[in-house]
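Remarks on the structure that follows.
In this view, the complex is presented without one of its protein chains, the others remaining in place.
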Amino acid sequence: MQLIDYKKPLEIGEVPIPTIQGEEVLIKIVGSGLCHSDLHLMDGSIRIIPRFPFILGHENSGTVEEVGEAVSGFKKGDPVVVFGGWSRKPDRFTWTGQEQLTNIRDWVGIGQPGGYAEYLKVPTFRYLMHTEGVDLTEAAVLTDAGLTPYRAIKKLLPTLYPGSTVVIIGCGGLGQFGVQFARLLTPSVNVVAVDVDDMKLSVAKQLGADVIVNSKTEDAVEKVKEITDNEGSQGIVDFVGADVTLAQAYSMGGRQSKLVVVGLAGGTLKFTAGLINELDVTTSNWGSISELSEVLFLAQKGKIQTSVKKIRFGEMNRTFEDLRAGKLEGRAVLLPDKC
Amino acid sequence: MQLIDYKKPLEIGEVPIPTIQGEEVLIKIVGSGLCHSDLHLMDGSIRIIPRFPFILGHENSGTVEEVGEAVSGFKKGDPVVVFGGWSRKPDRFTWTGQEQLTNIRDWVGIGQPGGYAEYLKVPTFRYLMHTEGVDLTEAAVLTDAGLTPYRAIKKLLPTLYPGSTVVIIGCGGLGQFGVQFARLLTPSVNVVAVDVDDMKLSVAKQLGADVIVNSKTEDAVEKVKEITDNEGSQGIVDFVGADVTLAQAYSMGGRQSKLVVVGLAGGTLKFTAGLINELDVTTSNWGSISELSEVLFLAQKGKIQTSVKKIRFGEMNRTFEDLRAGKLEGRAVLLPDKC
Amino acid sequence: MQLIDYKKPLEIGEVPIPTIQGEEVLIKIVGSGLCHSDLHLMDGSIRIIPRFPFILGHENSGTVEEVGEAVSGFKKGDPVVVFGGWSRKPDRFTWTGQEQLTNIRDWVGIGQPGGYAEYLKVPTFRYLMHTEGVDLTEAAVLTDAGLTPYRAIKKLLPTLYPGSTVVIIGCGGLGQFGVQFARLLTPSVNVVAVDVDDMKLSVAKQLGADVIVNSKTEDAVEKVKEITDNEGSQGIVDFVGADVTLAQAYSMGGRQSKLVVVGLAGGTLKFTAGLINELDVTTSNWGSISELSEVLFLAQKGKIQTSVKKIRFGEMNRTFEDLRAGKLEGRAVLLPDKC
Partner (left out) sequence: MQLIDYKKPLEIGEVPIPTIQGEEVLIKIVGSGLCHSDLHLMDGSIRIIPRFPFILGHENSGTVEEVGEAVSGFKKGDPVVVFGGWSRKPDRFTWTGQEQLTNIRDWVGIGQPGGYAEYLKVPTFRYLMHTEGVDLTEAAVLTDAGLTPYRAIKKLLPTLYPGSTVVIIGCGGLGQFGVQFARLLTPSVNVVAVDVDDMKLSVAKQLGADVIVNSKTEDAVEKVKEITDNEGSQGIVDFVGADVTLAQAYSMGGRQSKLVVVGLAGGTLKFTAGLINELDVTTSNWGSISELSEVLFLAQKGKIQTSVKKIRFGEMNRTFEDLRAGKLEGRAVLLPDKC
């Protein structure tokens, strides 16, 4: 499935199956997730596509089809997920296992051909991970929609302690993982979920939120102040990133709290200094391969729920329209083999 | 020397010498520093004075005059500095030695009577530190103008490494300490000093800055990009905190860099999320008693230069005017004993 | 209840009720826990008693009876626990909220008169913590038997991750808290409990251990290797500290794992370097006041179970004999008011 130009629908095309050597591995795709950032790539609001036609798809799982001579630890038939933050530039981030921060032009499905296809060439077996015990369709989703909130929640951990309060703003696809990870990773912490949609909030509640707040009908900042005895929250993740949620998030933070912005809605946070505060604002971008291994472990143990809608090649353009319109529940995953 | 109302000059008054018991200690003031935040307290732009008349002065050194029965480790005549971030509310910050973040109404010279006087009552010997080998007038200045930049620079350390670049924005009183601490505490790091005043920049150069940039005549952001091979700086402290410096500071930051805002000029930083970034923005407020002990050690070893102008009671109002007008070089310190 | 000499039974004596001033607080003791370290103090194997007769008792709870003039935040009748690691020497550890590491001669019930009495004078309200919602008899036990394992488990956290394995060696009083805290604080970690007593192991199981190993009948090291696919454990706490348990603990550790020794059985660990390893061994001593606040929170939320046997003055000597003989189940707590 190829993007032939910005603002054009994807089109089916025929491409040769990649040849493999050295450390490379050919993957037969089982699932490839449809992500909101694909919309930005398709409409050109992020102009990074290296050439047309181009195969998108950066959330990939599959089975090993062929391995190069220098591959170690993987053989034909192994079920795997593909870590997508590829890098070909050895720099400080690559050397410390944060390749996803190195060069967006090396990422699969963004700068390099991706997984909306029957086969995917992975440049080195070092970007693969064994995936026994996890449904491969769900596993695809974990490589981004699962991994990104995981990294964000981990960034909160140093400021949390038993009795502290975490706020998750935005309980859609990523936020629902956020609530689950906040519940799993933090020691006896109060988890507050904020959204404007009662149905999403009720899912958040079911996934472990202690308190849910509909910010359309309640003042979320006041509510958090009340819950925390006026201190504010110690950790906040904003999965929306709009002006209004960023302002809420910032106002909720207590002394030495951490606010992590994940959502790319393009909002601007207005940050000012004060006499006693030391609130800390940062962003969290995708996740590392080591973090992906932890997400995968949690899935193998049945600790996280993933909601997936399986689609075929022919349904992709329509599904992207639904995604843009906010009409999609859970994550859509392309199953190339089922077309 | 008392503040009798907002926007009024300080006036000399007679007050009884405090009586002492328990853990309390009476200090005979040797030096009490004049700080820019006093101006905010005096003109009411920060409205926190508990009652009038009120004795300001939160940068204090002196000798022990009298100790309560429960005091341990201090005796009459000992030269000491006073840690000023007092707290009477045992909470998480007090318990971990960050009392300066607990309650501004307990701080000396701000919520409690301060050091613009001949004697100062300190509520517990736990807020005193022995000061052999440091000039007591300089030592007074270290308790805030020295301590605040020290804490800010320490916040940068986790993101720095040999070959990384630190930027100090604003090379006035605090910034000059900032340059010195960046030089002393960071391992083989490139120190860049930015200001609009060539004289301050030349002092920064002499105190250890590798590169100086006058942001009136040069584009500081471009300069830092050039020095860092387009990566940006790994650590930045903004000692000004105006809109323009905050915007510069934010644009200079590289991936996973840290930006610490110290200056209280009231500017607003516009923070937005992106795909690869993880820049981290926070503030740094005063310092802890443990950090003060480290600053004092560096002074005892002659590693930091402090520029002090000694004044008497009768010169205070005029000196505050000079401070407001930016006409003061170095830090003014009241010497009550010399009037 | 006074110690009149080493190796002598405790004796009842009359002492005046302490007078209170400044930051001091008089506590009416509700519970004072009997600790194994009291045995070392009583028989002189640790020779630190400052004078005879001496009142032991370092695990204390009660209600506020009287407050000095400089006390803030506490009033007559408030239920409280007493943090026991008192310090009168302001040094680096005191300044950073680790007073328990400063000077054993300042500790309550060890260097200073303790809680085996009807009243206890606490030198400053800064060592008190409000205790609403926790049974005061249980709360006494939390100040040491609860706090010590809490700190030990917290030391493991940096080396743990979802899927890693923690081993608790010794499932007596402290170890049972250790199992509970490992369960509560670690994210999806495998908790292995090791002991030689099946009954204690079955309690450990009920408190949350995933795997129990009786090291009298099974090779605990082999078992851990097997569970961890030959990698070894990432975190181990030895609550015994005998030669044999230390050797086990050390052999169980994987690469970059952490081994924390809490037990004071006097054993020696034989540590050697190797080509790939970086195992890290340390001890954990008591806990900080901030950590105590976290333990108390967990108790208030009903997250930890504490097993207490309530005794009177007249039962103390016999109870200490039982403790020495290992015949005591749970923690014995003196209730002075019930005599």
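Lettered A, B and C in written order, each chain numbered from 1.
The rule is simple: a contact is a pair of C-beta atoms (placed from the backbone, for glycine too) under 8 Å apart; a residue touches a chain by one contact, two chains touch by 3 or more.
As the structure is a prediction and not an experimental result, all values here were calculated from the model.
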The one of C:54, C:74 or C:93 in touch with the missing chain is C:93
Which listed residue, A:37, A:63 or A:124, touches the chain dropped from view? A:124
Across the whole complex, list the residues on subunit B that are touched by the chain not included here. 161-163, 184-185, 187-188, 293-294, 297-298, 301, 303
What is the set of subunit A residues that contact the non-displayed chain in the whole complex? 21-24, 68-70, 72-73, 88-90, 92, 94-97, 123-126, 128-129, 288-290, 293
Can you list, in ascending order, the subunit C residues touching the missing chain? 37, 46, 92-93, 100-102, 104, 161, 241, 246, 255-256, 261-264, 266-285
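What we mean here is this: only the chains that are shown with their structure count from here on.
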Starting from the mean Cα coordinates of subunit B and subunit C, work out the distance between those two points in Å. 40
So, what's the distance in Å between the C-alpha centres of subunit C and subunit A? 42
Using the touch definition from the top, which residues of subunit C touch two or more other chains? 293
